[in-house]
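The complex appears here minus one protein chain, its other protein chains still in place.
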Amino acid sequence: MTDLEAAVTELQARVQRLDDQAAIYQLIATYGPAADSGWSEMAASLWTEDGIYDAQVGAWQGRPAIAGMIDGDTHQGYIHAGCAHVLTMPHITVDGDTAVATCYGQLFRNDGENFRIWRVTATRWELRRETDGWHIANRVNKLLDGDASARELLRRGIER
Amino acid sequence: MTDLEAAVTELQARVQRLDDQAAIYQLIATYGPAADSGWSEMAASLWTEDGIYDAQVGAWQGRPAIAGMIDGDTHQGYIHAGCAHVLTMPHITVDGDTAVATCYGQLFRNDGENFRIWRVTATRWELRRETDGWHIANRVNKLLDGDASARELLRRGIER
Partner (left out) sequence: MTDLEAAVTELQARVQRLDDQAAIYQLIATYGPAADSGWSEMAASLWTEDGIYDAQVGAWQGRPAIAGMIDGDTHQGYIHAGCAHVLTMPHITVDGDTAVATCYGQLFRNDGENFRIWRVTATRWELRRETDGWHIANRVNKLLDGDASARELLRRGIER
């Protein structure tokens, strides 16, 4: 292999890592707009076919179940009164075709005059690379109410 | 074209996409600090010469008008009492020399003791690549108060 070939091979590896980080940012930045617009099919399509969303207030497995949560009365009540599901910039660890992203999830709800912070959770995204890109195999939320499980989730997410 | 030339050409296209995503993150991350420091010229320079900012509570076209909003009594009152214009990590779609970014805009205001969430909006950024980089051709905010227009804005932003 020539020096130039080696340089190109090294660049390909670096660009792949950047592509993964950028794609996972895009995936996570899609959830809020999908959920808050009530676009259940789009929200569900972010998961793998058999993906799990364990939101602590409820758990759903598979795209139809996740779409059903978005279409359900509780979620529809939230979005028709005004809300924002905000995910913060995540920490990401990629290991081949799997990845873990760790961030905070915030639910802001309109209270008529201003907004109230309904929930702030520690959020873990276990991701899998499939032929059409990254999908969520398992997403877990833990309410930051002082319980040790939320601290454990945050700590696991940034282990090296 | 040799294999190596083809590999370099492919890398150039991938790096261009990453550069665009990174540059748009930087653009959006500049607005809050410019607005909250009262640096009207910097805030206005993020837009194209004839760019529009339709913030629902008001609409301004062109850099002088946008700078005037920052210099105006309402905005100055906010920043001198303490506030933060926070934009969340956006979803971005690039199409040649135009792009759409979609995220949430939050206005946190100091209420003496802590902070209150004054507004949470769905925010759409229609961007244009100019010779000196990306600029905002049109930015639209829609308050998340349950009105269908905010849901529509979020949905349009993540359409594939």
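All chains are identified by letter, namely A and B, in their written order; residue positions are counted from 1 within each chain.
To be clear about the criterion, a contact is a pair of C-beta atoms (placed from the backbone, for glycine too) under 8 Å apart; a residue touches a chain by one contact, two chains touch by 3 or more.
Being a predicted model, the structure only gives us computed values, none of them experimental.
S.K.: Please identify which residue in A:34, A:52, A:67 or A:120 touches the non-displayed chain.
M.R.: Touches the omitted chain: A:120.
S.K.: For the chain that got dropped from the picture, name the residues of subunit A it touches.
M.R.: Interface with the chain not displayed, on the subunit A side: 4, 7-8, 11, 14-15, 17-18, 21, 88-92, 102-104, 106, 116-120, 122, 143-147, 150-152, 154-155, 157-158.
S.K.: Hey, which subunit B residues sit against the chain that's not shown?
M.R.: Residues of subunit B in contact with the hidden chain: 4-5, 8, 11-12, 15, 18-19, 22, 25-26, 28-30, 32-34, 36-39, 42, 79-84, 86-89, 108, 110, 114-117.
Assume only the chains that are shown with their structure count from here on.
S.K.: So subunit A and subunit B are the same sequence; what rotation in degrees superposes their CA atoms, nearest 5?
M.R.: 120
S.K.: Per the centroid of Cα atoms for each chain, what is the distance between subunit A and subunit B, given in Å?
M.R.: 22
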